[in-house]
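Every protein chain but one is kept in place in this view of the complex.
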Amino acid sequence: MKRIENRFNFFRILCLFVALLFALAPVYWMLTIALKTEVD
Amino acid sequence: MPKSRRFFNAPAKRELLLPALLIAPAMAVLLSLSIYPLLYSVTISLQQETAAGINWTFGNFARLASDSFFWTAMAHTFIYAAAALTCEFLLGLGLALLLNSQIRGRGLFRASLLVPMMLPTVVVGVVWRLMLNPDFGAINGTLARFGISTESLTWTASPRLAMLSVIAVDVWQWTPFVFLVLLAGLQAIPQEPYEAALIDGSSRWQTFRHVTLPLLKPAILIVLLLRTMDLLRVFDQIFILTEGGPGFATETISLYIYRTAFRFFDFGYAAAMSFVLLALTNVISVIYIRFLSHR
Partner (left out) sequence: MRLTVLFASLLLFISCTPNQQSTRKQLTLAVTNGVESDGLKQAALEYEQQTGTHINIAEFPYANLFEKELIDLKARTGAYDLIMLDDPWFPKFANERVLTDFTPLLQKRGQAGPDADFVEASIAVCRHPYQTGALYALPYVGNSQLFFYRKDLFEKHVLKAPATWNEVLEAAKTIHEKETSGANGSKIYGYVMRAEQGNAAVADFMPIFWAYGGEMFDAGGKPTVNSPQGIAALELMLELGKYSPPGYVSFNASEVGAHMLQGTAAMSINWPAWLSSFSDPSKSKVIGKMEFTTLPSADKPGQAEIGNWLIAIPRDSQNVEAAMDFLLWATSAEQMKRSAERGNPPTRKSLFRDPELLAKYPTYPTQLRSLESSRPRPRTPYWNEIENAFGIFLSKANSGELSPADAMNQANAEIEKILQRAR
């Protein structure tokens, strides 16, 4: 039971990381655009 | 004693003065900013201006029948709402289920996942417009780095992809909201039903279907209702991303109403369209409430 639980937990965290990536990547890009002086 | 007095248990007249005065400012605001404009809209939707003067007529509503732009815009709005709602609901539910357990960093995940919905819609629109730019944008840039050809991926300029792009932006921004409400709903469910289900030997899926979902119904109702009302009214993101284009492909009803009112200055017709939208939203809300609160 515990091994299945651990594997499931790992899967959860992986999914959450992917979701986090999608949620925050545009915010990161937005900051980099804001900090650039001129788009060449 | 008069029957009405008894029924409302009304205090003497003098005691009503203070409460009335306290409500008065709020009532004034409500009347002037909500009721009066509403009544005014009804008035102008029933009027048409001609060279001779102003006539009272149902003409604005009759015009709806033959206006193909109106029906296309309606269709676009519904497609947009249905697609965005489905994606947001499924993703939001998934995220809520994932975070409804004692994993490490739970608080951090929850806080970070909420960021998109905290940005103003206008900002989101502008940022995504820049990112979706086919030549200089981050999306195509990243895809190119993975070796994917981006020649035909013109996102907001492509009639096929434009609708998809605006839906994607909405899903990105509002899934966290659905996630938040559903998570709160999940955490409000007590442990007993779960324990009972475990004892009865039900599988994961069965537990989900027969324990979780029914107990989550109120939260689901609220989130679907709120999102639907918002999606039917969508304006900001689409206006900034595509302005309704290319060639009307992403024109939703709010955009069309805005254009009619402020570019063509036909306020009567715009008011008539707004009422149709209002009526539809009401009908849909009633359907939701009936359907989902049915025991």
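For reference, chains read A and B in written order, and residue numbers begin at 1 within each chain.
Methods note: a residue touches a chain if its C-beta (ideal position, glycine included) is under 8 Å from a C-beta of that chain, and two chains touch if they have at least 3 such contacts.
Values in this document were obtained by computation on a predicted structure and should not be read as measured data.
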In the intact complex, which of the depicted chains does the undisplayed chain touch? B
Residue, one of B:F58, B:W71, B:F262 or B:F291, that touches the chain absent here: B:F262
If the missing chain were put back, which residues of subunit B would it touch? 134-135, 151-152, 154-159, 242-249, 259, 262-265
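Please note the rule applied: only the chains that are shown with their structure count from here on.
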Geometric centre distance via CA averages, subunit B-subunit A, whole Å: 26
Going by the contact rule at the top, pick out the subunit A residues touching subunit B in the complex. 9, 12-13, 15-16, 19-20, 22-24, 26-27, 29-30, 33, 39
What part of subunit B is in contact with subunit A in the complex they form? 91, 94-95, 98-99, 101, 103-105, 109, 112-113, 115-116, 119, 123, 127-128, 130-131, 136, 138, 172, 176
